[in-house]
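Can you keep this structure in mind? I'll have questions shortly.
Note that one protein chain is taken out, while the other chains of the complex remain in position.
Chain IDs A, B and C follow the sequence of writing; residue 1 opens each chain.
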Amino acid sequence: MNVAVAKVESDSTTFNIEAIRREFPILNEASEKNSVHFLDSGASAQKPDYVLKKMDEMYRTGYANVHRGAYTLSQLATDAYEGARKTVATFLNAESVDEIIFTRSATGAINLVAGSFGRAFLEKGDEIIISEMEHHANIVPWQLLGEATGSKLKVVPVDQDGNISIDTFQSMLTNKTKLVAVTHMSNVLGTIVPVRQIVELAHANGTAVMIDGAQGVVHSKVDVQELGADFYVFTGHKLYGPSGVGVLYGKKELLNKMPPYEGGGDMIEIVTFEKSTYRDAPTKFEAGTPPIVESVGLAAAIEYIENIGQDNIEIHEDNLLKFATSELQKIPGLSIFGLSERKAGIISFNVEGIHSHDLSTILDSRGVSIRAGHHCAQPLMKKMGVEATARASLGLYNNKEDIVALAEGIKFAKEILT
Amino acid sequence: MNVAVAKVESDSTTFNIEAIRREFPILNEASEKNSVHFLDSGASAQKPDYVLKKMDEMYRTGYANVHRGAYTLSQLATDAYEGARKTVATFLNAESVDEIIFTRSATGAINLVAGSFGRAFLEKGDEIIISEMEHHANIVPWQLLGEATGSKLKVVPVDQDGNISIDTFQSMLTNKTKLVAVTHMSNVLGTIVPVRQIVELAHANGTAVMIDGAQGVVHSKVDVQELGADFYVFTGHKLYGPSGVGVLYGKKELLNKMPPYEGGGDMIEIVTFEKSTYRDAPTKFEAGTPPIVESVGLAAAIEYIENIGQDNIEIHEDNLLKFATSELQKIPGLSIFGLSERKAGIISFNVEGIHSHDLSTILDSRGVSIRAGHHCAQPLMKKMGVEATARASLGLYNNKEDIVALAEGIKFAKEILT
Amino acid sequence: MSVDDLRELYQEVILDHNKNPRNYGELSDASYTADGNNPLCGDRLTVYLKLDDNELVNEVAFTGKGCAISIASASMMTTVVKGKTVKQVNDLFDKFHKLCTGESDEAELDEFEDEIAKLRVMSGVRQFPMRVKCATLSWHAVEAAINKKDTATTE
Partner (left out) sequence: MSVDDLRELYQEVILDHNKNPRNYGELSDASYTADGNNPLCGDRLTVYLKLDDNELVNEVAFTGKGCAISIASASMMTTVVKGKTVKQVNDLFDKFHKLCTGESDEAELDEFEDEIAKLRVMSGVRQFPMRVKCATLSWHAVEAAINKKDTATTE
């Protein structure tokens, strides 16, 4: 395993992990209080200097509200904001820039689909299929929708290894299935879900598909045209961008058929007290002042990772995941949840006799940040028969030392607690 | 007028306009492209260095996702985020910190009230009263709610000077009036609405009240307990804070009776596929990763203006408004919209024979940024019989030179266009 | 952006068209009408079209309110689309749009040489990207009308 990691580090001139680490200020502020072995990127990633500077600069030299002013600063801000939309569209290979809607987060994007598409097109008795390993963000909005419309949730089970059965999924599709909403990648198990196949089967059934790409987009290249999904959502802060911004990709035709979700400035055409008319997507879905600088920051993050190369990042993380898996498996009493053939930079595990919360506290004392808990996936926890797990999740800036520190820290925790 | 301005500037040792201007980086980046006479703060304000540094610093030294980690960085971020909530609560003099919900913007906050309070408690035939000078953000959400529930919109007219008649308002209250939603301050006319009186009358009628404070909170001290409104909303970017964050204040009792608006992580108590239960406010209304750094930035902005003193800002802006009004009134053919006795830092106007768009372009060439258009208040434009107006809006950093440049620019536009 | 750019934008011809717009007014017997609407500034124009038996633009007129750029551009538009086929109007709009955004330059000589020569006076908007929408508003409307849509919305 060591060899593989060493290989990518020496092979690729573009991927120099030490140089990359230097570009993330927080990793270098090695105070006693701050963790330098940051293994919670799955919750939220750290930001490169490049992104922070872009945002700061915009506020200092080119900030004003967008779309509304006929003066230079507003034009600069509008160009930056609409330029960010273009960057996202190119990143996802969307057919049109109009298919990109900036939201407040992935959660905001999923709720938009539920509130607009869901309330407009789903009726009592209609069905939505999700998987058993969804994040709460891809469960609760459909439950709220169910309360409003009478639609029902059907759940594809997850097996021992953390995979869903495509056959089972297919057998659950009926003429009442109006939407399939599944994660691209599990935030607990790391499983990469075969979303392409799911889209094909759903479409053959006349069913629309939304993919929750909050984790997926971080760890693999996404091409929405190739994927064919009707909606794809992700969140900026996990992709090395700022908090406060997310993205909803939607097929233009579909978006233009959908009613507005929220009302306010900019999204309207003509407002009278009797009746208002709305503009086309994406504007129709961006009521009020959008997350202007946040969108520009997200675009900068995309530029940053594209500059490193998504393939390079994938290889690096893959090697690191293999190394981490083998290091952790050496620890007696440690069991890993999620052993799919297709998984990416996330490892959930528990250590016999040690609650993940205690483990996290002890690791923290050694500068190792991991997450402990249910990871906003309580139904999956229940299925796995646990209350909580420990989770280490990788970012492009992690290195072998981080993994070694994790393994050593776990051993130390065993000493203290047992 | 000159005297009055000079007076406040020399009187108050805390309010030194030149020192303040130096704290706003964008005002000092006097490149050819950038306006230095920024008179569009009503659309979005510029940010002081203090706010920018706070946000940048958080990303560099204390960033992680909030509420979810048992490690130090997450604790630091959570403390900063919850500390921001406390700052906002104190700023508004809320009874409890649990009454402060961070949203994506004022628009997001109003839609939350419409989607949660509105959908839960309004029925067919119920009435919502708004005023004729509302921003689209406080019109369209109620129209969307009306489509969903059958509730109706009633509109208090605005008179010549830009005031609403309290008698008329009172006469419109019926036993079907379930909500009054009015602006604290008109973003077109500058009128300060007598919201205290409105709350009293509405409450005497058993009607809940939401105040749109997007402009109001910027120009006057707000005390929600004294005001008594059930909801008060505002937006960060107009209050010298970042884009991507807004605030909903709501009375705790009421918030806890309301159903969730959006679903996702953090806002839940227990999730099963059969049924989920939700936490209390504010968490119930903050689904998913919130605008973490943006909220901290907003709190920094509040600290900044509190440090200068809201009273000092009010006096400064008031003097400047009087100066601007008298300067503009000297220009032949210029007419001002909105002449309420109680108005704050906004002047809308038109110049005979010159469309505001052309005026804005010409002013921009002289470094003066104003806004031209309908200002997201089409119904008010219709009432005033115009398609658009020019609008100069003041921030705490504006000075007399900005006003002089505006007046000179208007004269120049007349030369060019007539 | 300089004062020269401004003078280039607000040329005499444009100010004249703004003050004395050609073909201003309703056409009661129009074959097609469409509204042009710029939701961000509130400008609204209505364009009226009459086609003859050969589907050529026979008469064209407009009403509405807007800035000097949109009114002048609408006025000039009415003077150049008369006698054109539907396809020609679409093509001409395409060329005019490029002229306003700076995508095409003056050198292009083709079937619309004369029309473009007339319209070239609008090319000052290149320096003012926020105003391109103003210059093209009436064109969006005429395109909508000729393609039998009710409304055109620019951003």
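The criterion applied here is as follows: a residue touches a chain if its C-beta (ideal position, glycine included) is under 8 Å from a C-beta of that chain, and two chains touch if they have at least 3 such contacts.
Remember, it's a predicted structure, so these values are computed and weren't measured experimentally.
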item: Touch partners, limited to displayed chains, of the chain removed from view; value: A, B
item: Sole contact to the chain not displayed, among B:Asp159, B:Glu269 or B:Asp311; value: B:Glu269
item: Omitted-chain contact residue, chosen from A:Leu334, A:Ile362 or A:Ala392; value: A:Ile362
item: Options B:His67, B:Arg119, B:Lys221 or B:Lys411, residue touching the unrepresented chain; value: B:His67
item: Where the missing chain touches chain B, by residue; value: 67-72, 74-75, 78-79, 266, 268-270, 279-280, 283
item: For chain A, the residues touching the chain missing from this view; value: 32-33, 354-358, 361-362, 364-365, 372-374, 378, 381, 387-388, 416-417
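We take it that only the chains that are shown with their structure count from here on.
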item: Chain whose Cα centroid lies at the greatest distance from that of chain C; value: A
item: Approximate Å spacing (C-alpha centroids) for the pair chain B, chain C; value: 37
item: Centroid distance [mean C-alpha coordinates] between chain C and chain A, Å; value: 45
item: Separation of chain A from chain B, taking each centre as the mean of its C-alpha atoms, in whole Å; value: 31
item: Chain A residues counted as touching two or more neighbouring chains; value: 68-72, 74, 266, 268, 270
item: Overlap residues in chain C, where contacts from two or more other chains coincide; value: 1, 40-41, 130-131
